[in-house]
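Left out: one protein chain. Kept in place: all the others.
Let's look at chain A:
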């Protein structure tokens, strides 16, 4: 292979590779030598192992072993109340009173559907997807004084909360987001700046499917006919006149929903958002379209 070919080949390779940065470079080969353990007069003393005993002989005991005595970790009886707590999904609470206060102080725009992105955007809701936070639990504090007519999407809601929102002519739905899409919803700007294509939202895990397919919880995977029946049923239970959404002047806002595979309102998976030139890059490739339509 001629040198010209090599240059061209490496240039084409460079074009497809990511930009050279601190996280993808390494030292020159042979520039570093690992230190060898010295013997006798060449630094052969204790080698950081101390004098005598377990440390020097390197017979490391298993963790918690107390050389024969009943170890501490077995001395106390086990309690399983919190078994698997670090796997459980956490839903940090947001009360209806605080949501109303956000609306009153113009932090949340009522003329658009509210989702976790618009709640996090207020800066008044602590949300950490890396700490097993899976979204908002809308709680019923301030349900009596709640007045706003909104289209809101949360991750967990009680019956009273659903009633409080539907009484005022609003719409509530519960939806599942996988941790990766929650990171995008927490800070969409940083994600768009990274130049990556918007991914698909994942379907809920096995133990969450029941919640998100039930019409009583207004799940996003529930049958719409069953949801409208459940709305009427709840209105009868709590004794209020259910406002008809179809006749509402804000019908377009109230009827806006996301696709189960969609993360952001109005933006489809596979699109790349260019914030600098204010344009959207949409895939036309057959392979990509097939991937993102699944």
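To be clear about the criterion, a contact is a pair of C-beta atoms (placed from the backbone, for glycine too) under 8 Å apart; a residue touches a chain by one contact, two chains touch by 3 or more; residues count from 1.
Everything that follows uses one rule, which is that contacts and distances are computed from a predicted model.
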| item | value |
| --- | --- |
| Hidden subunit of the complex - UniProt protein name among "Glutamyl-tRNA(Gln) amidotransferase subunit A, mitochondrial", "Large ribosomal subunit protein mL49", "RBR-type E3 ubiquitin transferase" or "Vacuolar fusion protein MON1 homolog" | "Large ribosomal subunit protein mL49" |
| Of A:29, A:84, A:239 or A:266, the residue in touch with the unshown chain | A:266 |
| Residues in chain A touching the chain absent from view | 12, 15-16, 97-98, 100-101, 103-107, 109, 112, 117-118, 121, 123-124, 142, 145-148, 187-189, 192, 197, 264-267, 272-275, 278-285, 287-288 |
